[in-house]
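This is the structure, below, for whatever I ask next.
On to subunit A.
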Amino acid sequence: MGRGPLRIAATAVLGLSGCVALAACGDGNAVQGNREVAGGEAARGKAILTANTHGCGGCHTIPGIPNAHGTVGPPLHGMALRGYVAGRLPNDPGNLVRWISGPQEIDPRSAMPDTGITTAEAAHVAAYLYTLRDIPK
Partner candidate 1 sequence: MTSVEEARAYEPPPPPPSPPKLASVWAQPKGWRQLTEVNNTFIGVLYVGTGLMFLVLGGILALMIRWHLAQPGGTLLTAEQYNQVFTLHGTTMMFLFAVPIMEASSVWLMPLQLGARDLPFPRVSAYGFWCYLFGGLMAYSSIFFWVAPDSGWFLYPPLSTEYSPGINNDFWLLGIGFIEISAIAQVVEVVVGIMKTRAVGMSLDRLPIYSWYVLVTALMIGFAFPPLILGDILMEIERAVDWPFFDAARGGDPILWQHLFWFFGHPEVYIIFLPAAGLVSTILPTFVQRPLVGYTWVVLAAVATGFLSFGLWVHHMFTTGLPHLSLSFFSAASMAVAIPSGIQVFCWIATIWTGRPILKVPFLYVLGFLFIFVAGGLTGVMVAAVPFDWQAHDSYFVVAHLHYVLIGGMVFPLFAALVYYLPLASGRMPNETLGRWGFWLTFIGFNVTFFPMHILGLKGMPRRVYDYPAEMGWNELNLIASLGAAMLAVGIVVFFTDLCWSWFRGPKAKRNPWNAGTLEWATALPSPDTGFRSIPEITGHYPIWDDPTLPEKIDRGRFYMPDSPHGDRETLRTGTVDARPEQILVLPKPTWLPLLAAVATTVCFGVAIFKLYWTSLAAGLVGLAFILIWMWRSEVRSPDEARDIGLGVRVPTYSVGPRSHAWWAMVLLVVMDSTAYGGLVFAYLFIWTVSESWPPAGIEATLDGGLALVTAALILASSLPAAFLGNADRHRRRHLIALLLAAMLALGIAGGWMSLALLWDSGLDPKRHAYTALVWMMVLFPLVHLGIGAVMAAFTLVKAWVDPPRYRWSHAARNTGLWWQWSVAQMLFSLAVIVFYPDLA
Partner candidate 2 sequence: MANPLAADNPISIVLAPIVWSVYFLFVYVLNSVACTKGFVGLTLFGFGIVPATVVIATLVTLAIMVWLAGLAWSRFAPVRDTDDHVHSADPELARLARRRFMALAGLLQAGLHILATLYVGLPALLVPEC
């Protein structure tokens, strides 16, 4: 599947049907915990990822970001639904921003380097990642 206009349309349709499903089943599939990143703007996060200044897309496949289909690290589909970050930290805004801005501090054995991204930028990126709710079947 491409990211062409049809894909966008398909996503929209899927998204809509998802909402309907959510409304029907109450919060059975709802996101656990807080997904509000203080000082993070999803749009700016998307711009940072698209510009690829820190190379995120080189390792990760990130939905909605052109040219981000790396397979070095895990794909970031459905980041809003995931339980843990880096396999050890509960997925909450603080941990996610911390991991993005300084992974080596949390896990010096991780293959994810400190990319030089600022905390403010990381917050934007985290905000964007929390807009991702689809996990491909």
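The rule is short, and it goes like this: a contact is a pair of C-beta atoms (placed from the backbone, for glycine too) under 8 Å apart; a residue touches a chain by one contact, two chains touch by 3 or more; residues count from 1.
Quick note on selection: all candidates are chains of the complex that A comes from, given by their letters.
Note that the coordinates shown come from a computational prediction; the quantities given were computed from them, not determined experimentally.
Peer 1: Quick one: in this complex, who touches subunit A among 1 or 2?
Peer 2: Only one option touches subunit A, namely 1.
Peer 1: Note which residues of subunit A are touching candidate 1 in the complex, please.
Peer 2: Going by the criterion above, the answer is residues 1-6, 50-51, 65-69.
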